[in-house]
Structure formats: structure tokens, C-alpha cells
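What follows is a set of notes on a single structure, which appears directly below.
All protein chains but one are shown at their positions in the complex.
Which chain is which? They are A, B, C, D, E, F, G, H, I, J and K, in the order written, and residues in each are numbered from 1.
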Amino acid sequence: MKSVMIINGPNLDLLGSREPEIYGSLTLEDINKGLESTANQLGMELIFHQSNLEGRIVELLHEAGQHCRGVVINPGGYSHTSVAILDAIKSISIPVVEVHLSNLHKREKFRRRSLTASGAAGIISGFGQLGYHLALRALSEMI
Amino acid sequence: MKSVMIINGPNLDLLGSREPEIYGSLTLEDINKGLESTANQLGMELIFHQSNLEGRIVELLHEAGQHCRGVVINPGGYSHTSVAILDAIKSISIPVVEVHLSNLHKREKFRRRSLTASGAAGIISGFGQLGYHLALRALSEMI
Amino acid sequence: MKSVMIINGPNLDLLGSREPEIYGSLTLEDINKGLESTANQLGMELIFHQSNLEGRIVELLHEAGQHCRGVVINPGGYSHTSVAILDAIKSISIPVVEVHLSNLHKREKFRRRSLTASGAAGIISGFGQLGYHLALRALSEMI
Amino acid sequence: MKSVMIINGPNLDLLGSREPEIYGSLTLEDINKGLESTANQLGMELIFHQSNLEGRIVELLHEAGQHCRGVVINPGGYSHTSVAILDAIKSISIPVVEVHLSNLHKREKFRRRSLTASGAAGIISGFGQLGYHLALRALSEMI
Amino acid sequence: MKSVMIINGPNLDLLGSREPEIYGSLTLEDINKGLESTANQLGMELIFHQSNLEGRIVELLHEAGQHCRGVVINPGGYSHTSVAILDAIKSISIPVVEVHLSNLHKREKFRRRSLTASGAAGIISGFGQLGYHLALRALSEMI
Amino acid sequence: MKSVMIINGPNLDLLGSREPEIYGSLTLEDINKGLESTANQLGMELIFHQSNLEGRIVELLHEAGQHCRGVVINPGGYSHTSVAILDAIKSISIPVVEVHLSNLHKREKFRRRSLTASGAAGIISGFGQLGYHLALRALSEMI
Amino acid sequence: MKSVMIINGPNLDLLGSREPEIYGSLTLEDINKGLESTANQLGMELIFHQSNLEGRIVELLHEAGQHCRGVVINPGGYSHTSVAILDAIKSISIPVVEVHLSNLHKREKFRRRSLTASGAAGIISGFGQLGYHLALRALSEMI
Amino acid sequence: MKSVMIINGPNLDLLGSREPEIYGSLTLEDINKGLESTANQLGMELIFHQSNLEGRIVELLHEAGQHCRGVVINPGGYSHTSVAILDAIKSISIPVVEVHLSNLHKREKFRRRSLTASGAAGIISGFGQLGYHLALRALSEMI
Amino acid sequence: MKSVMIINGPNLDLLGSREPEIYGSLTLEDINKGLESTANQLGMELIFHQSNLEGRIVELLHEAGQHCRGVVINPGGYSHTSVAILDAIKSISIPVVEVHLSNLHKREKFRRRSLTASGAAGIISGFGQLGYHLALRALSEMI
Amino acid sequence: MKSVMIINGPNLDLLGSREPEIYGSLTLEDINKGLESTANQLGMELIFHQSNLEGRIVELLHEAGQHCRGVVINPGGYSHTSVAILDAIKSISIPVVEVHLSNLHKREKFRRRSLTASGAAGIISGFGQLGYHLALRALSEMI
Amino acid sequence: MKSVMIINGPNLDLLGSREPEIYGSLTLEDINKGLESTANQLGMELIFHQSNLEGRIVELLHEAGQHCRGVVINPGGYSHTSVAILDAIKSISIPVVEVHLSNLHKREKFRRRSLTASGAAGIISGFGQLGYHLALRALSEMI
Partner (left out) sequence: MKSVMIINGPNLDLLGSREPEIYGSLTLEDINKGLESTANQLGMELIFHQSNLEGRIVELLHEAGQHCRGVVINPGGYSHTSVAILDAIKSISIPVVEVHLSNLHKREKFRRRSLTASGAAGIISGFGQLGYHLALRALSEMI
């Protein structure tokens, strides 16, 4: 089994109640559960983490770098400002796929540029929960 | 009694000794104590938090969203850069009032724009400790 | 009795009919009347002015500088462009509090920066008519 | 069978020989052939187009808007400058998914912003030919 | 004989009548005829194309990449905006020399930066028709 | 009879079905038919063209320069980026009037600046189909 | 009779003698007189105002909002900087058409953006005195 | 006697009490009186005006254009933003000299650029009241 | 013995394995051990901390402010964005020296500006581990 | 006698033949001779220098700082870029007056900002040779 | 014989050893020698200068303006910043051709804009030593 870490960043623990017209009505738990069947199909074991702390996400990436084969990350609001998470992504040698629920290019200007994505293998944005499934398929080809 | 959370961000635990020509000579404890009488007068119960961690402030806002009727926040240095705190403010449905001790428009350019304030109900800036009292009065009209 | 001048700038004479979804349905007269009781409570006498002319507002500030103890000003559209009003605020030695009905940080980019506020003691933005009451309380502590 | 148009923009006819360290060694024909099995699996019929002309791509989108259920588009170099293609995407009511072979966020500054993506349902960038397969899966959920 | 393609972009078919104070009074045909003797002298065979279509210019570059030893291109107004032509120049392995009749550095700001030139071997700007002759000599040294 | 060319640019062939809240519910054919009576009244003969290709619009302007007395052009999405169309307008010596259905100053920032208009005699923006009628009247005074 | 206010802003009282190579040799009185016949034809009664004071123009717009059916305004130099006039235009519910004698897109950079036009129904720029006539025709369709 | 108008703009009526560390301790009346002897020496008759209204300053320039031989103007805070005053200066055919008491290049960034000075004959900045005397001497050479 | 705190920020715990061509092959432990001899020579006692959390670094600075005589800090990715750490550095009265392993001026644009350094006594950048030794020598002169 | 140094910077040795429509037809020698009478009148002794070397101008300022009572400088093209000359002006304690023959605010954008003027006492720009005379008078009041 | 000055700017004396992957392995002497035969062929006499001093290059241009028929200049690093050299080029009435060994459009952003080229007749960039030969041919047509 290939171990893959799923990291969700700040405010994603509020999914379902948070601005549902943008982020949808599923909770993070709903999304995570839904990922299990795709993971099984691809021979992956998933490890789920959510954190609101920038530094904790840095550390989760370090952990994944040692124990996992790939990472799916939704850095939330940190995507646009965090040099520290960018550096963490570049510090580890496993592929990292970045996912965003909404289409960043349709939103406020400060959300259009993802600094962290410049360290990732690729980025998938705008497909809601489906994005996580697509990310697993993408990882599956890379590891 | 209406429960209101008072959140103070990074470096505000040093109030009194930190650049007193800008931030005044009262400690955070002094300010908090002074707020009790105004709160009583307005029928409010205050819950005080101070944190230097961006992610912890995100979580405090989530907690307030579940248990309180309003929030007074001074996000300190995070005001100018934190998309994560902005998203947290927008994730909860209670009113949030932002307070700054100094007048942001008189300071360095990078302090003039408050990103987090674009999610708040309103902003009060430049009145020292008095700003917190005004914020409670403003909240009192909204909740 | 402490004399305080209330200066409202351009287009505020249309309050009530002007874009009420942004500025509310109270007229300027309603707001001014509502301020009297707060003023009495604080031992203040209010002098009301509204003008659509930038230069007239400059002159009102000069007058206030000679005859009043403080100013509450809502410079409206001039907030964002008027070096002349900024200079007038800095030319007088009494405290000036700037008020905006709407939260400037939520609006068009050109409304986010208040040039005049960089001369004021502080700024209160986003609380509708309540902002004027808070401004009087703030002035009351300063004079 | 759901009809889906695959539109590839300028210079993609040179895939395989064009800067293979960035774009890979598969030809466009190889990629298109590879998509057939995924399309069958999803009950889709694919219509392939490649054009180096901005205006022709506008017309292809118009055609797709009348005869197809969805579009996968790689606008190549036009992604960054074409208001006309953006307008065409917004002119039609079927979902459009934008794909890029390379990770735009890792390349020159003028390639980081996709103007056309602001009209698309979502964007997938950085996974080579796999991106087209992921796009079909994403479309499949939307139509 | 070394085959070289001469590509002239949009509006260059109007040379002679178009803003002669900037572009001179020779027609494109005059310029092309004048190039034959220099070409003979250098052992080159010239293939002339003019097109007002960005995508057609992309295709001409592809054709040249297969059948010619070098290209002289004046991309006209597309020089400043076309990522597609830049990509086409980089997609082929023969040397491309960019020519402009006027000195771009003396004109409007939006004409000063040539995006396409960043893919070319070199650029010659400001010498009128003479620029094409110099470009042939430069190519002659490279092929 | 004075011959006048009406050039409509990219996506205007979709008028009527394309984002009708912005562009109205008339088709391009409806608009063109409506122009005949105004043209008759002014002694003008109209020649209608629509093209989605930037280079084709350049060529239409060249044709008009040889055979017509004036041009009404709506360059659509090319208005904001096309140096080639700007150069074509400046290459011909007949007056060109630019029309936009919507008021550019009310829309996204990248639509506010019309590069092509800097070569036109004048610009009329925001009056829907009426703009074309006004443009004919304006041309009528100039030719 | 439909009452329409014609507002001319700063320096337009000097028309005829002021930089005639840009603004033409007609005086403002000449232009106004010329408008009467078009107004009659359209069943309009015109009320003429010229003011050099920004605040006075704000007030004229307020007056028009109460007593007229439409406004034609040439805000002159205030077009580029006046948030106050923009707010006044948006404060009234009758259509406002903005006119400029010269083509703003051909002039200095600071004249290209009209802030006030973002509140107007539409804008007509570059046709000299004819622009006012076209504006009346445009208004006539809207009221 | 050559008639010269001295125009002082907003807040200059407060000279002497306004920020004396920047603007000095002389009143405007002091400065004006001091100018009389220089004027006599140069055969000039001075007409003094001070206004806080942008539009009034426009009108004063128009008056000077009809009745005077030259203007010395200190546009104060309007220097940096007023297109209207710039246009007024360019509308009249007599020489205008701009004076500033303080050295603009040493102050806040928004004071460094004088928009109005781009219409003036020349600018003198940083010499306190002496600047007005120098301006009279400069005018004396031009008229 | 003078107590000095050594604070290393995010991702520095990965030194040795993280992008060794930029950051070298020594681990953080190696670097820290190497510092002991220099510290002894200068009569200093070193306290080592590493944290990936922005807020924790704020708190470490507060602790150092109470118990140490100086600080050597490498804020890593937070250097470029953290107003909070800048404020913490300014909140304490002991000297802080900032160190970077690589030469910031040679790297990506967003790494060239250190916001935190504007609060530090000085900055040493580009000398690998040697930079920490130099920083101790610099502190030694200041305390 | 008060000793004053007159420093003219690069290309001013070509005055008279250099772009006379901008800089006038007087040679530098003509201008210098003309200054003698004003100097006598003010009890000044003038020392003239012209240099095309930035570093030489730095040294001349150092010399003046030791032997003179004031400086009149026209730094020519170095005004806009030279931090070194700015630093030299600030290094000496005698007053420095900056002069420009043409009005910088009317010229290319890169000439509008004088970096060196931010170190000078004041600046006089746009009056041709007269500017030097005015500068001597200004110095005379300061020394 | 037509006399032509060849001016090479800063660091070009190190050609051959300086970053040969960019600037080639020929020394400046090699290049100069190679130019003699082309010069003879064109009936030119060459005068060679190299200087690392900005002001000296200004003076060389002045000399050339008096004694030569044309100039070939490679201003090296001064191309991007020197207003003084630009002014010198514009001060003389003979044609100046600017040459760069490397293609400026492929290099760092600060090297893309040549300020000095805006005064030159034309610019040749990217052809190594061949550029100087082409420049002589270009000059030969102009003098």
C-alpha cells in the first residue's frame, strides 16, 4: 500500500457551514470519507490532517517527507502568502499536488496567485471535492 | 448575558513595555480589567484571549462562532497579511469588530491596509484602549 | 459646555435616498437629531455643517480650530483625494475624528485609503450612524 | 454518447519535438489516441481540434456551444492575453475545463496568470498528458 | 543555396502609404526586391511571406522550421503581445532574427518591450529597410 | 452614396444569446437591420462584416481604407490588447469610430483601457445598439 | 417637454480661446445655442450650467435629480479625480451621459481613465461639439 | 505698471500658526507686505488673492488671464491632484510661476510630484517667503 | 557568562537534506555544535531553539527579551512576510542580529526584501554557517 | 567676500549648441560671465566648475564644503539617478541650491523626480539662465 | 576617409575572460582588429576608445561630435541607467548606433530597457562581435 498524506489548511475544518455558496455543503469529514474508495482502487492508504497553523503544516510536510509517498494539500489562505510552506514543499522529495475547491482565477485578486503551487508538481482548482479525487489519480501516476 | 470574545493578537501581551510612545503604557491586563465595567453596563460577559499564533486565532474565531454573540479583535501584525484570519472571520456568522490602538493611516505603508478588516463589520483605529470600549458599544447595537 | 463641530462632506445631504443599501435609510437630519442626546450626556454642544465644496470644508475646519474643542468629520468622497483637507486637519490643534458610514475596506479599491485620516486622531468606519456616536465618545476622552 | 470537444491551441501541433524537457516527448496524436479509452469508459465521444489562430479557437468554442456537452481546452500561449477567448468561453453555457501540460506557477511571470481560466469551470496544470484525462473525469461529473 | 524565410507581420502590406514619416516611402515589394542582390551575394534563396494573422505567422514559423535554414521576421504589432509567436520561435531549431523598421526605444512605451525577441537570436531596430539586409548578413554567419 | 464599413469583432456573432444582462437580447442581424434606416437618412451605404480573427479585422480595415469613406468598429475583446488593429486604424486615412455596447468604465479593470481607441476619431460606449446609430451620425459630420 | 440639464465643468467657460487646437474655436455659448434645435426636435427643454467648482457640480447634479429627466455632463478636469462627483451621479436616479470634446484615449495618461464615467450610463468622447448632440439623442432613448 | 496676481491656495491663510516648523512663523499678510518693495523696484502692481476653493482658483486664473501680465501661484495641496487648475494655467497665455514654501522633494511622496507645475513656466521650491520674491524677479524677465 | 538565544525558523530543522546546493550539507545540529567554541571564546552561553511556527518565534523573542543579552535569528521564510516577528523584534530592547545562509540578493525577487531585518541591528547574508559565527562576534561588540 | 561654488554637470559644456530649443542658445561661458555682476552686487566671489564625471562632482562638493559658503549646482542628467551626489550634498554643512534650465515637470517622466534635490535647500527649475541668478539671491539670504 | 569612433563602455576591457558563456572568448583587441577590414571596405577610418567612466564616455561623445562622422557605441552597464550618456548622444548631430553583444531581451529584467538607445539612430543586439560589423554597415548608409 502506498501511503499518501492529505493535508487541509486553515478554515477547512468549517467546510459545510463556511460560505457554502463558494465551498459547497459537504463537511471535510464527508470529503475524506469519499476519498477512501478512490484510494483503495489506486492501492493507496490515506493519512488525514487538518491544521489552522502555518507552522504545523510545515511540520506535517516534513513528516510526510519521511513516511509517505505523496501529498495532497489544500493550503487554504496560506497558499497566497506562505514562503515557509513553499520552502517545506521544496524541502521534501515526494510529489505534492495542490488542490483548491474553488477556481482561484475567478476570485479576488489576492487569491489568484498561489505561491505554494510554484513548489508543487501541479495544481487542480475549481472542481469542488472532485479535485481531491483527481489529485489522487495524478499522484498515482507519479509514485 | 451576551457572551463576547476579546481576541488580542501577536505582541499585544507585551503592552506597557512595548514601544510605549506608540502603544501607550497600559498592560493588556489593565485594558481588559477596564473593559469589565463597560461590559456590565451593556449586559455582556467577556471572554479574553491573547495569542501570538495565527492559526490559534483562526481557531478562537471558530470557537467564538459557536459559543459567542460577537467578537472584538485586534489582529496586530496579522491584520496586514493573513488571508487565513480573514477567511475565519467570514466563516462565522456573528459580528466581528476590529480594533487597533494606533491610527494605521499614520504609520508605515505596509500597516495602512487591513486585509482582515475587509471581513469585519467595522474598524476602529487610533484611540488607544478607548477603541475596545467603543467596539463593545458598537457590538452592543448589532447583537 | 464643550463645543464640537460635526462636518459632513459631499453627497451626505442626500442620505436616506442615496444608495440606501450602502448608506442606510436615515436622513442626515435624522442622524444629527439622534446625536443630541449623546452630546448632552457628554456635556457637548454640537454645531452642524454639511458642504459639498472641498474648499468650504477646509474653511470649516479653520473655523472649528478657532472656536471649538473638537471635530467629527465625514469627508465623503474627498477622503481619498484631498491633500487640502488633510493639510487643514493638520493646521489646527484640536482633535479630529473621522467617521465613515460604510466599512471602507469592503469597497472599491480607491475608497480603501483615507488620505485625510492620516491627519486625524483616529478613524471609525462601518457602523452606520452609530459611528458618529462612538466618535463623540472618543472626542469626549480627548478634550 | 456525450459529445466533448478537445481544443488545443497554438504550437501544440509541434508536441513531441517542441522543447521536450518542458512539454514531454509525446505527440499531440499520441495524447489524443490515449484519451479514447478514458472517453469510452465515461461514455463520451471526443471531437479533436487544433488551431494556431486565436479567432478560429473562438469559433470552435461557438460550435461546441451548439453541438457538444463540454469542452477541454489548452489555449497555449493565448491563455495569458486573449480577452476574445475568455469572452467566447463565457458566451457558451456548457462547462469548459482548461488544461496545461506544465505547471504555470513554475514558469515565467507572464505565464502565471491565465486570463482565459477566469471563465472556465476549473483548471488543471502541471501533470503532462494526464491532465487531459483528469479533465475528462471532471467534465463527466458536471454534464 | 541556403533557403531563408522572410516573414512580415500585420500592416506591413501597407508600407509606403502607412505613416511614411515613421515607416518610410518604400513598399514591401520594393524592400523585398532590394533584398535579392544581398541574398545572391550570400548564397541564399529567399521565400517571402506577409500575413496579418497571428496564427498564420505561427504556422509559417513551423513551416520554416522544417524547410529553411533561417528566418528574418518583423512581427509588427504582435511583437509586444504574442506569447504564441514567441513559443513558435522557441519551438523550432533554426536561427530567427527580428527586425523593426523604426527604433522601438524611441516610440510609445508599449512598443519598447519585444516579447517575441526574447526567443530570437538577435534584434535589429531603427534602420528602415537596411535592417533586413543586416539581418541576412547576421543569419549568414549563423547558418 | 457614401460607403461605410461596419466591423464587429470577436463573439459579437453570438449577440442575443451571449450574457444578455450585459449585451442585450438583440442579435447582430437585428442591430444591422436597424441601422439601414439611419444610413438611408444620412445618405450612406453600409457594408457589414463580423470576424473573430484579429488579422482578418486588420485586413478589413485595409479594405475599407481603399473603398470606403468611414468605418464603425466594435473590436470586442481585441480593443484592450491589439497593437495590430491599432496600427491598422492608424494606417488608413478615413475616420474610424469605435463603439462598445457596454460602458467599459463600469467593467473589469482590463476592459477599461481601449488601446485601439487611441487611433480612432472618437469612442462611444455604454448605449447598447444605439451606439452604432450615434456613430453613423458622428461619421456623417466627418466625411 | 422633457427637462434636461447640461453641466459643463471647469475651464469650459474659456472655450474658443483655450488651446483651440485641442478644444476647437467655438465658445461654450455657441455650442449651447447649437443644441437648441436638436433639443426641440427631441422634445427636450435644456437648462445650462457651467461651474468651475467641484462641489457646485455635485449640487447641480442633486438639483437635476429632483427636477430633470436626464443630464449631459462634461466634468472636464474633475473627470479623472472626483470621487465626489462620481458619488453624486450614483446618488440620483436619472440617466447621466458623459461627454468629452477630445478623445481621452489620445491624450496624457492621467486623462485616459474617467472615474466619473463609471457612474454614468455611457460616455461619448472625441467628437467636439457634436458629442453633446449625440448625448441628447442617447438620453432621448433612455427617458 | 505691470499688473501681477499673487494667488495663494488652501490653508495658506493659516500661515504663521500652521505647522511653523515647516511653513515658518510669518503670516500671509506679512509675506504679502514684504513683496510690495520688490514689486515697486520691478515696476509691478500686485493683486493678492487667497482661496481654499479649487474652483475659485480656476476662476482667479481666468481673471488674471484677462487683466494681468503674469501670475505667481502657490496652489498648496491642490498642486498634487488638480487637473482643473493645470487646465486653467494652460488656458491662459500669460506666464505663471509656481512657488512652494517648503522643498517638495524632501517631503511625503504624494507631495513630490506637482501636476500643476507641468503647466507653469517654472517652479521655485524650498526657500520660504523668499520664493515669492524670486518669482517676481523671474516674471519680470518674462513680461 | 552572557546568555544569547539562537533562533532558527521554519524548515531549518531539515538542513543537510534540504536543497543542499543552496543550504549546504551540514545539519542544524552540526551548525549549533560548531558555534560552541566561538561562544566560549567570546564568553557567551548559547540557548538553541528551532520552530516552524511564526507565533512561537514571537514568543521566543519575548522570552529572550527577558532572560538574554542578545539574539541571533534566522527567520527563514517568515523574513519576507511577518509583521508579527518584526513587531516582536522591536518590542524587546536587546540587540538582534539576522542571519541567512544564502545571499538573499541572488535569489527570487520575493526573498530580496527582509521585513524582519528592518527591526534588527544588522543582517549577515550569504556566508553559510559562517554567518552565525560572524553574528556572535557582532553581538559580542554590542552587549 | 563670500565664496560660492557654481557646479555644472554633464553635457552642460555643450550649452549653446545642444538642443537649443530646450536649453537656449547661450554658452556656459556666457551664463557664467553674466553671473559676475549679480555676484558683485551680493558681495560674492564665484568659483566655476563643470564636470561630466559623477565622482568628480562628488569631490567638488567636498571641496566646497571646506572652502566655500554655498553652492549652486545643476547636476544635469545625474539629478535623477545619483545617490552618490545626494550623499555628498548631505555630507557638507553649507547650503546647496539646485538649478535646472528647463522645467523638469514638463519633460519625460524619468526627468521629473530629482533625487539630488531631496538633499538641497531648494530647487529652481524652468527659468533658463535666470535660474542661476535667482539661486545666488537665494543663497545670499541663507549665508 | 570617413572618421568613425568606436566607444566601448565599462567592463568591455575584460572581454575574453569575463563570463565567456555570455560574452564570447574574443578580446576587445581581437574584435577591434577584425573591424579594420570592414572599415576599409566601407572607406572608414576607425578611432577606438574604451572607458569604464560614465563621464569620460560623455566626453568621448562630445569629441566625436566635433571630429567624426558617426559613432558605434556599446555603453555596457550604463545603457540601462545613464541619463547623462543619453543626453550626450542627443547633444551631438552625427548618427550613433548602439551595439550589444548579447540579446538584451533574453537577460535580466533590468537589462531589457536601454535608456541610451532612445537617443540612438538604431540598436543591434545579440549577434556577438558581428554586431559591430553590422553597425558599421548601417552607419555607412547614413553618412
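The definition used in the following text is that a contact is a pair of C-beta atoms (placed from the backbone, for glycine too) under 8 Å apart; a residue touches a chain by one contact, two chains touch by 3 or more.
Treat the numbers as computed from the prediction; the structure is a model and nothing was measured.
Peer 1: Considering the full assembly, with which of the depicted chains is the omitted chain in contact?
Peer 2: I, J, K
Peer 1: Have a look at J:L14, J:L46, J:A88 or J:L104 and name the one touching the chain we're not showing.
Peer 2: In the full complex, the listed residue that touches the missing chain is J:A88.
Peer 1: Where does chain K touch the missing chain, residue by residue?
Peer 2: 9-11, 13-14, 17-19, 51-56, 76-78, 80-81, 110-111
Peer 1: Quickly run down the residues of chain I that touch the omitted chain.
Peer 2: Output for chain I: 103, 105-106, 112-114, 117-118, 120-127, 130-131, 133-134, 137-138, 141.
Peer 1: Mind pulling the chain J residues that touch the left-out chain?
Peer 2: Where chain J meets the chain not shown: residues 53-56, 58-59, 62, 65, 81-88, 90-92, 115.
We take it that only the chains that are shown with their structure count from here on.
Peer 1: Just tell me the minimum hop count from chain G to chain H, counting one hop per pair of touching chains.
Peer 2: Contact-graph shortest path, chain G to chain H, evaluates to 1.
Peer 1: As a quick test, compute the distance in whole Å between the mean CA positions of chain C and chain J.
Peer 2: So the centre of chain C lies 47 Å away from the centre of chain J.
Peer 1: Could you tell me the distance, in whole angstrom, between the mean C-alpha positions of chain F and chain J?
Peer 2: Spacing between the chain centres: roughly 54 Å.
Peer 1: Considering chain I alone, which of its residues make contact with at least two other chains?
Peer 2: 53-56, 81
Peer 1: Looking only at which chains touch which, which shape fits best: line, ring, star, complete or other?
Peer 2: Graph shape, chains as nodes and touching pairs as edges: none of the named types, so other.
Peer 1: Per the touch rule above, enumerate the chain pairs that touch, sorted by label.
Peer 2: So, checking each combination of chains, I get A-B, A-D, A-I, B-C, B-I, C-G, C-H, D-E, D-F, E-F, E-K, F-G, G-H, H-J, J-K as the touching pairs.
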